[in-house]
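Mind having a look at this structure? Questions to follow.
Left out: one protein chain. Kept in place: all the others.
Up next is subunit A:
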Amino acid sequence: MLHFELVTPERLVRSEDVHMVVVPGTEGDFGVLEGHAPLMSTIRDGNLEIYKTGATTPETIRIEGGFAEVNERGLTVLAEKAE
């Protein structure tokens, strides 16, 4: 499972283990699964898609401004706004 965190300046929105997250990167959307190579990307305003398991329909969260970081601990999305 992929450890996923969504943080805004005001609070920690999500911190959970999920199957996959699709992030709206500045240069295109990208999906992050467990074991993804270390990556750092800025994000554009758009929808974050969270797949709890492989089969379910994704949960979407709208995010604005910020960046995403993937390291050995998982995926961290820092967004200025998340709904």
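The criterion applied here is as follows: contacts are C-beta pairs under 8 Å (C-beta built on N, C-alpha and C of every residue); 3 or more make two chains touch, one makes a residue touch a chain; residues count from 1.
Operating definition for what follows: contacts and distances are computed from a predicted model.
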Complex member absent from the view - protein name from UniProt, among "Multicomponent Na+:H+ antiporter subunit C", "ATP synthase gamma chain", "ABC transporter permease" or "Simple sugar transport system ATP-binding protein": "ATP synthase gamma chain"
Touching residues (missing chain, whole complex) on subunit A: 5, 7-12, 25-27, 37-42, 65-67, 69, 71-72, 76, 78, 80-81
